[in-house]
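Pasting in a structure now, in structure tokens, and then I'll have a few things to ask.
Taken from a larger complex, these chains appear in their original positions, while the remainder are omitted.
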Amino acid sequence: MDRLRDKIIPVTTLLALLVVAWYAFAVVLNGPFQRDLDRRAGETPSYTEFLVKTWSQPKPTLPAPHQVAQNFFKTTFQVKPWSARSLVYHSWVTLSATMVGFLFGTVLGIVIAVGIVHFVALDRSLMPWIITSQTIPILALAPMVIVVFAAIGITGLFPKALISTYLSFFPVAVGMVKGLRSPEVMHLDLMHTYNASAAQTFWKLRVPASIPYLFASMKVAVAASLVGAIVAELPTGAIAGIGAKLLSGSYYSQTIEIWAALVAGSLVAVLLVALVGVAGRITERAMGGREA
Amino acid sequence: ADKVTLQLKWVAQGQFAGYFVAKDKGFYEEEGLDVEIKPGGPDVAPEQVIAGGGADVIVTWMAAGLSARDKGVPLVNIAQPFAKSGLELICPKDGPVKTEADFKGHTLGVWFFGNEYPFYAWMNKLGLPTEGGPDGVTVLKQSFDVQPLIQKQADCISVMTYNEYWQAIDAGFKPEDLVVFNYTELGNDLLEDGLYVLEDKLKDPAFEDKMVRFVRASMKGWHYAVENPEEAAGMVLDAGGQDENHQKRMVGEVAKLIGDGKLDPALYERTAKALLDQKIVTKEPEGAYTTAITDKALK
Amino acid sequence: MSRFGISWQAGLALVLCAMAAVALPLAADAAFSAGTTVLIFALIVLCALASMTVASTAFAAAILFVGAHGAAWLLVSGIAGHEGSARASFFLLVAAAWLLAWRCVTELVTIRPKNRTADTMLRLIVPTIFGVWLLLLWEALVRGFGIPFVLLPPPSTIAVRIANSLPVLAADVNQTIFKAVLVGYVLGCGTGFAAAIAADRFIFLRRGLLPVGNMAAALPIIGVAPIMVMWFGFDWQSKAAVVVIMTFFPMLVNTVVGLTASGHMERDLMRTYASGYWQTLFKLRLPAAMPFIFNALKINSTLALIGAIVAEFFGTPVVGMGFRISTEVGRMNIDMVWAEIAVAAVAGSVFYGAVALVERAVTFWHPSIRGG
Amino acid sequence: MQPASQAVVEAKKLGLTFHTGDGPVQALSDVDLTINKGEFVSFIGPSGCGKTTFLRVIADLEKPTSGSILINGMSAEQARQARAYGYVFQAAALYPWRTIEANVALPLEIMGIAREEQKARIKRTLDLVNLSGFEKKYPWQLSGGMQQRASIARALAFDADLLLMDEPFGALDEIVRDHLNEQLLELWKQTNKTICFVTHSIPEAVYLSTRIVVMSPRPGRVTDVIESTLPRDRPLDIRETPEFLAIAARVRDGLRAGHSYED
């Protein structure tokens, strides 16, 4: 019951507002072309007719919410979930690559952060290049990566997960470098007096102190990793995955399908970010955290 | 069976119906071939894939193929299923552009990624600079669709007769609402979808034989597709193509461009010259095509 | 620090040299004259040995520097023009030279110079050596294995391309970075921040906005970019819009977390002053959130660049880094692609570095800056 | 003014229970206490007996779970919002991004006091706690005692009628402590402030207070309230008088009674 009041009502209110704004936008954006059409056809529709028309174009600039909802419903619930026409299937393809990539990305990010915090040589030499690596436009590289892997016979999940990893390790690395360096000076001094080894200081002090940074970074990383997986689906020939749906949709100007795929992608994102959030809250509670 | 990997220039669609038909109807199998068809996508350069060893044979446009050859990827055309070009520039009739003379000072949508050469060759011929300004044309890198036309971001856009043209029609333009500049009709066409392999591999007789069989089966596929466009479209859909109606129409339109598979040397010369004129290739290409394969395959 | 020890890098380098000697010649064709070959061996072996016997760290580092880079230079310039002819011996020597450079860096980071300029120099030189070696290894491998240049061009040809295309590169940078990235970054970080404050201020919004924000987070750029082109036209405004969407979420998440980062007693103090929401925000919670906010600003500095470049794949005037990349891939001018990537990398690093500098100034009090 | 009848703090059957992972902790139980305007009340008791908690309830930082509390006749929340008190926490709670000066300025900024006036007050209070010369230092550059003094300065700078001080002089040596005790008494006498003062030092409690509240833990409660018979004017050497020592002895007895290892 509390959940209803605390979560569902605010979310639905906000979404309702969004939907209203969306309808308005649809009129604004689809209007000019509709007017062109009517003019060429020599029609002079009434105002309401015009509204309805802007909300029911087959390939609108901005599809109306109900058009997207219909398509989403049809491709989610009215086809078998494992068929290539099902958004559930495509979402799953993307989700699996995202999760693998996110997992690797988080681990890699943490490993890099640990290295940077513990070895001056790494801090000095690696950090600038990690930053550089992130400024390489991934979409430019993604096709080459996919092509290279395909050339040596590796296709499917792995190359996509690799792109996800590439995008997601960075937020984790940056956040964890900060987090692992965030313990208070006195807490570090205490470890120093025990002559604690670097590993002990790491596990008993740096890791617990970095937890808030870790989860904030992981939320960003999971979103980035989804983007990576979708981007990586483009050069694979638009066969499976949300990226493939987006691509084929945009290739044929099927805006409604694009938006349905976008909605699916967003739902996956919400799911993933929420999962990370729940994991964060559980961890905090286990660490004796007190309500903020 | 001998393995052959074919890299397409674009996603699975009617444009490549012949290959899908040949695979589906077992024409490749009959020739003792096990063919894998890899769809492309935006920013998959088939020339790069073949240079990296990811494919044995690729479908690409001749301009892109020759330019890759100029950059050190020794591609050789072994067959030319598309005898004619399907490229067009379309403009709404109620817009400012009605003839070639009206281009000056307006914005034209062009596909890049190796597809821009015919357009630049044409502008070169018209003597129009492409850097914008009142005396030239402003070029817009066009996206996958006909939105720039609908949004009025460009005065004319590029379309393929078999694809985007119909999207414009679907979007509500009637054929009589459009001014069409067809590259073939204007004599500006450069050769489109052909089959290319690496030169040194071709020296291997076993590979050459494989290609002979491949081209033979592919052309058989194409002829079947030309005669049975509906059935061919179904096979494209099975291979991952989208939008049934659209694919049927596309196969039908593509059928009009298909020839016997042999490269017309005159068209080749024109393409090579246009590229040289624009300095897209730096030297006269040599050995960029062979008729040996088609001669053996299509007796 | 105990000197006169055998460092494992130098030791292993010697072993590799011995193996390379067994596996001679360096290349299948006449890429290397006998003289050059001897010179390379001599450089590596002598410098490795000398570095172990010299007393001063700085001197050892200098010797290693000369040995590693001299040998690498000879190897790389020798193989140029003879791509693909390298044999095992060549790669063993490259590895040996690389080990010496590694040793050099390890020596350098132990130096603690007294004066500031020397320290700054040292701080710059270490990552530079690291970077130079990335490029050297790349060059050696690409040329040594004879990888087709259309797959991966060696850095030297990229450098030549950059030098020859400065006007084009400048125009692209102006279009992509100075217009799309900067505007989008400022707007995206700004709106993300404002949304976080709004979510913090109104519980109702926090509960509603955060899930909606999550949705926006993962709106994949390739889905959004074409839509933005539809809405904002094909010029830089649509790219800036994509950047806004990409940078919004990291800012939102980090700010929301950061706003809870102040201590309980610090907040109680504000309560005792009956401090209003905004006062507490500006005087306590925002300063305490700064480390998190800068976290987002740093992540966003690279995201913005990726976003703007990728967005240019979907309709653009014929200028811009993304346009150039996608176009030149199609034209098989892969060296131009990498030239743009290199420029993007430099611009991104400068951007990130600037943000990091501001961070040091603003969060000087945080343990991670005070020295943790 | 009717100093005797004007209640500043009025606690009635006040109780507060914390709920923790392993069961409830009764931090305060059945506390009845009235503090009148102008009084100087010290709280003394073994550690964990609820002194801090009681001050926090007065300050509206903790809500009682039973009973009621009134501050100046208002609810604790209203009093807080009226900025009725200044609070010195047991720990210094200085903001690390502000210099000492800026930390002291914090409440003044929040209350919108003019810049000139701020400067004057900062100077005065930092002088008072003997921290002049450290205005531009950051908290982590000060010793523990200096940090505590800075936090006292911060509470004094903003001139509230009710002062809540939680062991303000805990980390200070005898000399400074005597000095600050004198200063505080002086301030109190001149301004007729009401002061609630937690301390662990019996002599300090006796020297400063008009009333001493002795508390005892588990559950936290008031076990004794001792009225001081000392005059308002108290030179430091009053601490040697028999009267003083008698009160101190009574406090000590009360304190001892509350300690577990004494029963």
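Order of writing sets the chain letters: A, B, C and D. Residues in each chain are counted from 1.
Here is the rule we use: contacts are C-beta pairs under 8 Å (C-beta built on N, C-alpha and C of every residue); 3 or more make two chains touch, one makes a residue touch a chain.
Everything numeric in this text was worked out from a predicted model, so none of it was measured.
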List, for each labelled chain kind, its number of copies in the complete complex. A x1, B x1, C x1, D x2
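Throughout what follows, only the chains that are shown with their structure count from here on.
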Greatest Cα-centroid separation from subunit A: which chain? D
Between A-B and A-C, which chain pair is linked by the larger number of C-beta contacts? A-C
Taking all protein C-alpha atoms shown, work out their mean, then name the chain whose own C-alpha mean is nearest to it. A
Counting in whole Å, what is the centre-to-centre distance of subunit B and subunit D, each centre being its mean C-alpha position? 86
Taking each chain's centre as the mean position of its Cα atoms, how many Å separate subunit A from subunit D? 52
Spell out, as numbers or ranges, the residues of subunit B touching 2 or more other chains. 42-43, 45, 48, 52, 143-145, 147, 151
List, in ascending order, every residue of subunit C touching at least 2 other chains. 151, 226, 230, 313-314, 326, 329, 366, 370
Pairwise touch list, complete, is A-B, A-C, B-C, C-D
Interface with subunit A, subunit C side, in the complex: residues 105-106, 109, 123, 126-127, 129-131, 134, 151-152, 204-205, 207-209, 211-212, 214-224, 226-227, 230-231, 249-250, 253-254, 257-258, 260-261, 264, 291-292, 295-296, 298-299, 302-303, 305-306, 309-310, 313-314, 321-322, 325-326, 329, 337, 340-341, 344-349, 352-353, 366-368, 370-372
Counting only contacts in the complex, subunit A reaches subunit B at residues 32-33, 36-37, 40, 58-59, 61, 84, 139-140, 143-144, 146-148, 150-151, 234-239, 247-248, 250-254
Contact set on subunit B toward subunit C in their complex: 42-43, 45, 47-48, 51-52, 64, 67-68, 70-73, 112-116, 130, 138-145, 147-148, 151, 153, 280
